[in-house]
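Every protein chain of the complex appears in place save one, which is left out.
Labels for the chains are A, B, C, D, E and F, by order of writing; each one numbers its residues from 1.
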Amino acid sequence: MEQHSHITLPKGSIEKTTTTLNIGPTHPATHGVFQNIMEVDGERVVSTEQTVGYIHRAFEKLAERRPLYQITPITDRLNYCSSPINNMGWHITCERFLKIDLPKRVDYLRVIIMELSRISDHLICNSIVGVDTGAYTGFLYVMQYRELIYEIYEEVCGSRLTTNIGRIGGFERNFTNTAFTKLEKFLNEYPGVLREFEKLFTRNRIFMERTQGTGGISAARAMNYGFTGPNLRAAGVDYDVRVQQPYSSYQDFDFKVPVGTTGDNYDRFLVRNAEMWESISIIKQAYQKIQEFKGADAEIYHADVPEYYLPKKEDVYTKMEALIWHFKIIMGEIDLPKGQIYSAVEGGNGELGFYLISDGGRTPFRLHFRRPCFIYYQAFEELIKGGMLSDAVVTLSSLNLIAGELDA
Amino acid sequence: MSIIQVLFFALSAFAIGSAIMVLVSKNPIHSVLWLILVFFAISGHYILLNAQFLAIVNIIVYAGAIMVLFLFVIMLINVKKDSEPQKQFLVKLLGVVAGGSFLTLLVALVKQTAQIQGRNLLMKDGVIGLIHPLGKALFNEYVVPFEISSVLFLSAMVGAVIIGKK
Amino acid sequence: MTLLSFDWALVIEKLILIVIIVLTTLLITLYTTFGERKVAAILQDRPGPNRAGPFGLLQPLADGLKLIMKEEIIPTSASKWLFILGPGLAMTASLMTSAVIPWGTDVHLFGRTIALQVADINIGILYIFAVVSMGVYGIMIGGWASNNKFSLMSALRAASQAISYEIAMGLALIALLMTTGSLSLKTIVADQAAGNWWNVVYQPLGFIIFFICAMAECNRTPFDLPEAENELNFGYHQEYSSMKLGFYLFAEYVNMIMSSAIMASMYFGGYDLPFFDETTVAPNIAAVIGVGTLLIKIVLFVFLFMWIRWTIPRFRYDQLMNLGWKTMIPLALFNMLLTGALILAKL
Amino acid sequence: MALTNAYIQEKLVEKFNDQVFQFSTDSGILSFESAAENNLKVLQFLYEESSLGFTFLTDLCGVNYPDNQGAELVVVYHLHNFIENIRIRFSIAVPVTKSDVFTATKLFESANWMERETYDFFGINFIGHPNLKRILNVDEMDYFPLRKEFPLEDQTRIDKDDEMFGRG
Amino acid sequence: MRPVRFNLNPKEAEIADAISMGKAPDGVPGDGFFATQLSSVVGLARKNSLWPLPFATSCCGIEFMATMASHYDLSRFGSERVGFSPRQCDLLMVMGTIAKKMAPVLRQVYLQMAEPRWVIAVGACASSGGIFDTYSVLQGIDQVIPVDVYVPGCPPRPEAIIDGFMKIQDLVGQESIRRRNSEKYRDLLNSYGIQ
Amino acid sequence: MQTLTNKALAVQRQPMTFWERLYLINIIKGMMITFSHMFKKQPTIRYPEQKREFSPVFRGLHVLNRDEEGRERCTACGLCAVACPAEAITMEAAERMEGEENIYREEKYAAKYEINMLRCIFCGLCEEACPKDAIYLSETFAPANYTRKGFIYDKNDLLIPNPLTNAADYAKAKGVQA
Partner (left out) sequence: MPIQYYIYLCLALFSIGVTGVLTRRNAIVVFMCIELMLNAVNLLLVAFSKMFHGYALVQNATSTTGIDAQIFVFFIMVVAAAEVSVGLAIIVMMYRNTHSVDINFLNRLKN
């Protein structure tokens, strides 16, 4: 019929009943820097295409131009919610590569710092899940106590977030008594807050309904997607680098690896919460072990490696030999051994690996970071497909994607 | 002219003007909004006639529910202004002519009908439009139709859900 | 009693009353926004705004003046008139409710007896219902006119939410009407003030349903899906700047105050101060006490709204619908049947 | 049964003979190489052979050796067997002029973005990749920034005096 | 322990240096009394009601959270209503690295903001690129949008962020309501290619 | 998937009980928590009025140290500039002239010493790198400014007061309350 002739539909448009939503890169749910181009049918997500790279900073290229000790500040900015883990992961990599053995006390101090930063990392993630389900107050309650962690960092290294904490071979200075007092304060006050936080969310039906059954993934799929850390554990695989390949004397501690069953948002939330409790227990054990060091042992805060660890300042001012080492280290004039190493630590959100290739020069020939976020953000589409738009938001935050790490 | 007459003519003009705007608006959303204004005008007439209950029900049901549904559907399928199909001018013209002659015919008819000549209506007095007598009538004499209409409504709802689920 | 009695003195009196009520409402609203920020702050262990004027009391004025002086942006792709109409409609609809609320007992001034109620229409509750059902247009039109997908989505959410919860609200009210036997708010309040129990005693379930539905109608957490900032980025008022945004933000608080006033009047005795015999004081003083009592009740309800908002997460769209259709409506029906049965049993 | 490096080597040689070579152990991790066209076969063998079971792709990255004529670009895979808790490193080399490598996305979903990243950084062309385009950098970029010949720095920077740093 | 603890001469910020200030050219009559009064009242209102748009991309965003949280509480300044809709905000707080891929987005957000708008670059990365002197990072956001206040630090402490915020407040409080219509302002925007 | 370790611990994920299904109980519990916070002491530091004590190792603005006789310690060796990952330090060396011994401690000194605070990431590596006890990070955080030029700190801004000519300020910089 000719009167219909002007109603010609573009091909495929009859089937297309979806809307394209562009979420990000400045959408509140993406915490800044991801872009999700979502196809939604009403409120249901049909598909999504993730775009990343909005804060790509070329860490790997940068690291090729820097002597080892200058790479530490770069690792700070990988996962900035738990910078100390990155710092120490890098130091542990260097130490393994340079075959430096660390005194036990340094290991234990590192464990304390690392577990503190794991707590702060999980804390941010879980409270942001709370914020994204609409409850802002719990977030502010726990943020108060994150400040306690920051105070400890500040006491040890002088900075709050991008800590640049520790050096290859140990710490830059011994922990002061104030630091330990602050740690005790933290250990006393924190469990109560965490309990309160759990009470606010865990058994609240609205929260349970928002998170249960959304963003779930099976263990096999999660492994195929390269999940590690809490996200993999939530799916039911008890893989933890701290247990599988202990570093920094983690074998000396008694702790559990919490695992979930379905890998959904609620499981991730629970796993992170449980891990915080484990971290507190680890810190307590480590603190106890540290107190057992007495006398001169209690002054050890670095390994005795003059080639890599800066000499004492007083020696630099007075002794020629120390001054020479000082210059050599700072100028980066120490040749690295040839070879390559892959070393991993359990970062805030998964296996944080450092793949270092040295050709015998003074800077790494190539340094590659295995960034857990980058690897599992790929699975986002599978996680949220068929769910609601609101689920996508919660899933995004419960994956704990840190843009700095993701984009490197 | 009494205040009631003033109100009557104002509301009538308002109603007819808005109704015409319903017709001529290209954008269906505008049509909906104009139609809501028509309903308000009609509710105004009800109040003039002291049919308070009907006035308020008219707003609740028509303006508050039915038109929201219309708006909802239009937004849901998001019909764009330019994709709105238009009839050919001739067809439109024919439609207007037909409507106009229909009006003329009816007006002529009314003019000739003797029964209604010179009869007035009671404007603001009388209690039948109030909720009390209406409720009494509704739940005494008209209780069976009332129940039937509720069943009708329920079945319509079920039907709508079934159609929508397909 | 009709709506069309033209006593010019009465008209002037009513006009003055309307102006006073609207201005007072706006002033209270202004400070409710401030109160919301303060309450949130105190619940969250922080001081809240305290640098604008003494204790930050000038904060809402600063916000208002800033919003007025801000540039008006009407997106080029938006439909202009509707874009302006949206916030205006939202504001008007929310203010119109105040007409039927009895703010106190009669006042005697200049030899006249002035009722502190703009219009005592005998279908007051239905009127409230009609106005509430109009409130959603502001959001829908604004959201649609912004020509933004998030806003549109928010408008759809708002519409379906409003329609769904209106039903349960109405059913809860019907149960209340069965006990009071009147649709006039003035009568309902007067009955409660006359020494009877407050209606909440007879209708506890009905009150809870009404309260939840009121939260949903005001778009407050946990029902603030239309403006969920984490998903829809403030939804329908995303594209609004300047005072049009202010209107939307304001309308939410006006709605909140109005629904608090309605709840206070219908379930909590309105201007009735418990354990106090109003006849012992001069009528004008009694009226003032009544107004004060009502305001205190409103403030308490508003605080409750805020307290809930800053405690719990929000629903998801489908859960919201489930709650509305599968829980609230059956519950309200049950409440209605129960009330009916009890009334019959008593007779 | 504990899986040892020696056993893995033995199995690999048994299957691929001289197509896998350069076995070495660096910091406890067995590394070996193969020809570029065999990468998928090797990965599949490692994945599917029940006694090996390297089902987890830990990492995939590229390296550029500008001095190795004919093998300038290298792709390194780190694989992990969770149950036996052992890692291996496997690499292939391709020339920069014809950098064609088969994609591992069929085996590991996780390889998808890592390969895109490697393409973005080094320009290694993964054949069969579902969506091989730049991931971190802007699409308009016309070079592969992590190759050694390209400079790190933004050349337009004005607020720095390079001469003072001995890097000018 | 360090032999010195404090730097006694941190640089004072000269408000006259700000890009939005600057003297009126000769021959332009000053505002009348009423206009001046209005300006100052409006400035007072605006400075106490700066709604920030946190363009938080990385580390500084986390410190911004700390600034918003109970320990520092930015809401004391009347700014807790953070919005992510550019239309509703007055202050664009750019926190974190802006890569070249992100720069157009940032610019777009700036363009969408309603006048009057201010920009604060928080942290080394946003202000100058920081340690990321690399091919992919924008060396300071003032290459794409005009910046009113820079806050150094990587990331700045919450105190420093608040300090920067108060600098903005000073600026806002002194701004004439006519400034946004002035020739100078148009020239500034034109220099960024913004009409 | 078999367990990999003997340390696995399943998380507590019970189904909802009847009371939890009712929403209200847990909501009221949560509201009680928030309500109890109304009476808690606020940890807020009202910044411009109240100031927080920074730790003695805090990494803030740099200072250039002098020795007890008021001579500049810096010898312009450039180690700090090399160590700086952000390359924020610029310096120019000069030979000490006759008669300047009371100004400069070593034979070489920094004629120009500038730190770009906008570049600086306050990592503290320069402090560690200095072999002459000359540069330190202080407990003063870097203030914000309106222009880029307000962040180029030259020697005048960085040097601590001279103990001989300005003893009071020197004591203040040392943190010794006079």
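Things to note:
Assume contacts are C-beta pairs under 8 Å (C-beta built on N, C-alpha and C of every residue); 3 or more make two chains touch, one makes a residue touch a chain.
Treat the numbers as computed from the prediction; the structure is a model and nothing was measured.
Where chain B meets the chain that is not shown, the touching residues are 4-5, 8, 12, 15-16, 19-20, 22-23, 28, 31-32, 35, 38-39, 42, 45-46, 49-51, 53-54, 57-58, 61-62, 65-66, 69-70, 73-74, 76-77, 79, 84-87, 91-92, 94-96, 98-100, 102-103, 106-107, 110, 116, 118-123, 125-126, 128-129, 133-134, 137-138, 141-142, 145, 149-150, 152-153, 155-157, 159-161, 163-164, 166.
As a working rule, only the chains that are shown with their structure count from here on.
Looking at which of B-C and A-F shares more C-beta pairs in contact, the answer is the pair A-F.
Our note on geometry: chain B versus chain D, Cα centroid distance of 72 Å, whole angstroms.
Mean C-alpha position of chain E lies 22 Å from that of chain F. For chain D, the set of residues touching two or more other chains reads 82, 85, 136-138, 145, 152, 159-160. The set of chain B residues touching two or more other chains is empty. By the touch rule above, chain D contacts chain A in their complex via residues 26-27, 29, 31, 55-59, 61, 63-64, 76, 78, 82, 85, 87, 89, 108-110, 112-114, 117, 121, 134-138, 145-146, 152.
Considering their complex, residues 2, 4, 78, 81-82, 87, 90-92, 116, 119, 148 of chain F touch chain D. Those residues of chain F lying in contact with chain A across their complex are 1, 3-5, 7-13, 16, 20-23, 26-27, 29-30, 33-34, 37, 43, 54-55, 57-59, 79, 82-83, 85, 121-125, 128-129, 131-133, 137.
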